[in-house]
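In this view, the complex is presented without one of its protein chains, the others remaining in place.
The first chain written gets the first letter, and so on, giving A, B and C; residue counts start at 1 in each chain.
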Amino acid sequence: MNMHELMDDKLHEECGVFGIYNTEHIDVAPYIYYGLTSLQHRGQESAGIAVCDTGGPAGNITWHKGMGLVSEVFHQERLSSLKGNLGIGHVRYSTTGSSCIENAQPMVGTYSKGTLALAHNGNITNAEKLKKELMDCGTIFHSTSDTEVVYYLIARERSHTDSVENAIKTAVTKLKGGYALVVISPQKLIGVRDPLGLKPLCLGKSASGYVLASESCALTAIGATFIRDIAPGEIITITGNGYSSNYCTVQHTPAHCIFEYIYFARLDSHMDGIPIYDAREKAGRLLAKAYPIDADIVSGVPDSGLTAAMGYAKESGIPYSPVFQKNSYIGRTFIKPTQEERESAVRLKLSVLDSVVAGKRIILIDDSIVRGTTMASLIRLLKNAGAKEVHVRISSPPFLYPCYYGTDVPTGRELIAHEHSPEEICNRIGADSLGYLKLNDLSEMVDGLPICKACFDGNYPQSPY
Amino acid sequence: MNMHELMDDKLHEECGVFGIYNTEHIDVAPYIYYGLTSLQHRGQESAGIAVCDTGGPAGNITWHKGMGLVSEVFHQERLSSLKGNLGIGHVRYSTTGSSCIENAQPMVGTYSKGTLALAHNGNITNAEKLKKELMDCGTIFHSTSDTEVVYYLIARERSHTDSVENAIKTAVTKLKGGYALVVISPQKLIGVRDPLGLKPLCLGKSASGYVLASESCALTAIGATFIRDIAPGEIITITGNGYSSNYCTVQHTPAHCIFEYIYFARLDSHMDGIPIYDAREKAGRLLAKAYPIDADIVSGVPDSGLTAAMGYAKESGIPYSPVFQKNSYIGRTFIKPTQEERESAVRLKLSVLDSVVAGKRIILIDDSIVRGTTMASLIRLLKNAGAKEVHVRISSPPFLYPCYYGTDVPTGRELIAHEHSPEEICNRIGADSLGYLKLNDLSEMVDGLPICKACFDGNYPQSPY
Amino acid sequence: MNMHELMDDKLHEECGVFGIYNTEHIDVAPYIYYGLTSLQHRGQESAGIAVCDTGGPAGNITWHKGMGLVSEVFHQERLSSLKGNLGIGHVRYSTTGSSCIENAQPMVGTYSKGTLALAHNGNITNAEKLKKELMDCGTIFHSTSDTEVVYYLIARERSHTDSVENAIKTAVTKLKGGYALVVISPQKLIGVRDPLGLKPLCLGKSASGYVLASESCALTAIGATFIRDIAPGEIITITGNGYSSNYCTVQHTPAHCIFEYIYFARLDSHMDGIPIYDAREKAGRLLAKAYPIDADIVSGVPDSGLTAAMGYAKESGIPYSPVFQKNSYIGRTFIKPTQEERESAVRLKLSVLDSVVAGKRIILIDDSIVRGTTMASLIRLLKNAGAKEVHVRISSPPFLYPCYYGTDVPTGRELIAHEHSPEEICNRIGADSLGYLKLNDLSEMVDGLPICKACFDGNYPQSPY
Partner (left out) sequence: MNMHELMDDKLHEECGVFGIYNTEHIDVAPYIYYGLTSLQHRGQESAGIAVCDTGGPAGNITWHKGMGLVSEVFHQERLSSLKGNLGIGHVRYSTTGSSCIENAQPMVGTYSKGTLALAHNGNITNAEKLKKELMDCGTIFHSTSDTEVVYYLIARERSHTDSVENAIKTAVTKLKGGYALVVISPQKLIGVRDPLGLKPLCLGKSASGYVLASESCALTAIGATFIRDIAPGEIITITGNGYSSNYCTVQHTPAHCIFEYIYFARLDSHMDGIPIYDAREKAGRLLAKAYPIDADIVSGVPDSGLTAAMGYAKESGIPYSPVFQKNSYIGRTFIKPTQEERESAVRLKLSVLDSVVAGKRIILIDDSIVRGTTMASLIRLLKNAGAKEVHVRISSPPFLYPCYYGTDVPTGRELIAHEHSPEEICNRIGADSLGYLKLNDLSEMVDGLPICKACFDGNYPQSPY
């Protein structure tokens, strides 16, 4: 639960995936549970686990999924009933309207070659077209998620292909967009990453087997060690004999999603060679160089702006200090003040450390401004507590374009940067100055890693259809 | 939910109280709900609200209480059914064994002079003796909490006393220990603070009325402004005409609980004139003076050690940096790894920012060491991530004595400081050096405020019986 | 769940009580569970069990109570946690407004002489007066039930009396009304029946101990054998050594509630020497003698009129046949059709066996008519299915007077007999003829047993104050 859910003023990612193969026939469901808990920031709407026993009756996959947090969906008894040494798990965030159990993952089914379970993070941009083609061939759909499209593509291909890897290899040539898949097949755990590398997926080594996860923090959580990121377009197969790789025939220049570094990924993860903490801290340093200002303290909006604030403080030499206390008991069942009282909602979630703030000139960092309403409330709270000046610095450029790859950027009028210039925004939020990270600095922020920054500049790495 | 619940390695406070009187006959239940949510860190076991309408039928108090967090006990419908412009609320932490709905508060009843509702934070040290006396006079008890003792003392006194304030004045002369009471009487809201001032209680002004709360952060949460702390031994009465005060006849040198400043109170509260943030930051500065060491970064254990770490960093000039990422999705229903796997539990809750830590000499601050097991795990995690040295600094002296006033200090062997010298502790936790805040520095930490620090030095401000 | 809950057109009783002492230290909670399930028809609003171990620490009573059916309040785990060889239980029906957990029973408390648990079926007609007296002596009340009055009277008396039996003996002299009490004291199980014998209570022998219950059906349910009814005014004490009796000093001519025989008690119970089945069957025979009519079949409204219909059929020689099928899946959470659609509600609950009914002249028996709306609907359903005539016979006289002893007779206008003559009622419900059991026949129905029939004739056996 973070403050953005209350304030409904942040971008959302769609999912986290996790997979594990244990060669010593130890039940993996508890590891999946802990792994998913570490990926919970990627999705809080539904959670699911599917497992099978590679030594048991062929293809006997058992699973459970439900709406809510991992700890709400899985109780001890439920977890104990999921027996098997091979398994995958999923946490899901969803856009309005599609929040239902039918869309929860993993998806499990039986087809001519046995059983298959699949979990998916990402967005297939040509899903509607593929869905129509599949329906024309007689496929029936039970949900509105694009996961079903991926699932059926693979299963149909598998009917006339010698191995599931080859079926996947063929199937994914049809997919456009960003995706990270984990698949139980059911003697193998398979991981797939889209050719653009838009969505993250990494490999780790556990005590007796291997692990796949959306972020390295999920490896650490279960005591596994990070081996490497899955390459864009790579299809990795894990069996009792170790792991091996195949590659999609489609090739692209990689374009890793910059927003993982700015906001989505957990601070302790590494992604495609870059520690998330370092990227965010560097964004703060770059802001300090681009928009220096004389002030008494540098601070960040909890928790999204804290790391960039550290970087700004170091680069500028102005001391870092917290200025807000967060109430961590505001969960999903919390009764929010009515819409007119947005400021009350902000005040319940974040309150000012007034002895720190009084009489001070403050540089306040956050990762982004979506609607601007929350930032306006925070500045008002600081000024009411005696802050003399509040200078806002944002560790990303202004959003201007929609994302087709699973990030839920609000449209048009809701997006303050879409309607207003930075000067106007500065005015509307009541800041004394405002600076956004420069578009050119994004690349330096991630040490030159090839990135997709289409939400800022409109240069999409691939046609969506 | 904070990390200590997972690790079971922190001290616990017992309760938070809240009271409000609105002169414009607006329903106060939502304000109590928000106030209690801001006091949730003081108790997560049960929550309750009692309200009455000062313009309605005399003494018609309605209430609801239940086990769990405020947001679990109260749903919208429930909250809407609590009608009235005068109300009190309570959140409770409890020691093992007494966790049951019978002990939840507020306590509500009917007696010869009408109805009375009462909520209580604290510990009556002579409760067993008073209970026996009351039973000898025919009183029947339905719970094991000392709140019932306080309630019956006041109600019995009230039967032959002209006003509830005078009944309280007489009743509290019998009470030993620390307590903060809020009472609906039912045309008045009354607040009482023990003569030692052990337990906190403060007064605020809301848009149309007055508010009482255990901490000032609950005033801020509902947009009320802080007026002042209730004085030790003060009985404050709030009616439609404002507020007035009475005083207990028993007088003591005040002895405010030092642990509110060290750990219990929320960072943004002020208590008896001292901003909690400032006290904790000063503790860090005092530690830096007492135990300087050459290092690369200063950091704190989230969230309890962060503020003292800021102070240590400023005083020493060594840069502050976070070294741990906290997983905030580990709630009460989380399935913990088994006891043998304590380190796994720590790792799920806190994970190392390895790019920050590698090759560094770290000064790590926390507010206290209870069992020492968590600190040992954290140091191991840091060293595994490449930390060259870990120097531990604790922003309070070692616990050596039991607390009779409501703080749940573990006994004897569980308490590492009870069995081992600081040198031995340093060894056992694997630190490179260890320094505890000096006993003499506690007073400076709170600018000379008169304090109870019996858990550190055994000097109790009052005989318990 | 019976049809009357849906149709809200029957009288309600208030409670059932159960007590058991096992001399071989076997846990009694499961027996109480089964006993209460057999008394569930007496109350469906709340259920509770209190137990103690006579060999354990003195006075350690554990209990649980909750809203709902016995099977909803007690799950296996909950039941297993209630350890002890001595226990009492309670099921409660309640009048509107007082439906809350505070009023659930048993009531458990601690007082100067130890602990006491009490459960109560009945109505204390002078409860308000007694409550005022107790409050004047300093007693505080936490509920609105008269059980608390009885409890405090006994507990206060016990403080200065040598035994709990003597305390009860003195306390009950103050009570007016009807009551059956079961008390844990805590080495003894005590049962008390009011001097009028208004409320039922009986004694049974189980494999290793004794049992008290509101009705003999609860003895049968657990395999215990019926010994005898508790006498009016008797105080029975059960210990490890067997049972013994005391008697209230107040004496009255007994006046057993006639409505137990007409409707409340379960068909397989015996009460004060009369099998309930026999009484109801005889009521049917008496109706046949008083109101003979030529017809094709005799039938009853399920389930309340079935037994009298058997009696009418035998006496008249007209064959008995069911005419309605009952839907037994209409429980408490069932969404009822709106008020305007009363007939739909009736139709969902009872549907006509049309092949039986078509072309037939039917005598339809029920135990009573409260509002008349349900009976009108049933007659319409029968006629729509082709019944040529419907003659209604009611196995009790018309209600004309309120009951002060716990039966919830609706007031004035809601009661069809209060506003209309039998002829008018016959017309309003659309019957071809209507006959009520004659007042004089009530005595013969129960073989001359002394009864209270005040709801029919206004002759109350005792002043209520």
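Throughout what follows, a residue touches a chain if its C-beta (ideal position, glycine included) is under 8 Å from a C-beta of that chain, and two chains touch if they have at least 3 such contacts.
Since this is a predicted model, take the numbers as computed values, not measurements.
**Q** What are the shown chains that the left-out chain touches?
**A** Taken over the complete structure, the missing chain's partners among displayed chains are A, C.
**Q** Using the document's definition of touch, tell me which of C:D27, C:D354 or C:E389 contacts the absent chain.
**A** C:D354
**Q** Specify the residue from the set C:S208, C:S245 or C:Q325 that touches the hidden chain.
**A** Of all options in C:S208, C:S245 or C:Q325, contact with the hidden chain holds for C:Q325.
**Q** Sort through C:E72, C:D136 or C:D294 and give me the one touching the missing partner chain.
**A** Result: among the candidates, C:E72 touches the missing chain.
**Q** Considering the whole complex, which of A:P57, A:G138 or A:G412 touches the chain not shown?
**A** A:G138
**Q** Where the complex has a chain not shown, which of C:T220, C:T237 or C:S377 is the residue touching it?
**A** Missing-chain contact among the listed residues: C:T220.
**Q** On chain A, where is the contact patch with the chain that was removed from view?
**A** Here the touching residues of chain A are 107-112, 116, 132, 135-142, 151-152, 155-156, 159.
**Q** Touching the missing chain, which residues of chain C?
**A** Touch set of chain C with respect to the missing chain: 1-2, 30, 33-34, 37-38, 40-41, 44, 69-72, 74-76, 79, 217, 220-223, 266-268, 270, 275, 277-278, 306-307, 310, 314, 319-322, 325, 327-331, 333-335, 337, 344, 347-348, 351-356.
What we mean here is this: only the chains that are shown with their structure count from here on.
**Q** Which chain is in the middle, if each chain's centre is the mean of its C-alpha atoms?
**A** So the chain nearest the centre of the shown protein is B.
**Q** Report the chain whose CA-based centre is farthest from the CA-based centre of chain C.
**A** Comparing chain centres, A lies farthest from chain C.
**Q** Can you check how far apart chain B and chain C are, centre to centre, with Cα atoms defining each centre and the answer in Å?
**A** A distance of 49 Å separates the two centres.
**Q** Could you state the distance in Å from the CA-based centre of chain A to that of chain B?
**A** A distance of 36 Å separates the two centres.
**Q** How far is the middle of chain A from the middle of chain C, if each middle is the mean of its Cα atoms, in Å?
**A** Comparing mean C-alpha positions, chain C is 61 Å from chain A.
**Q** Among the residues of chain C, which ones contact at least 2 other chains?
**A** none
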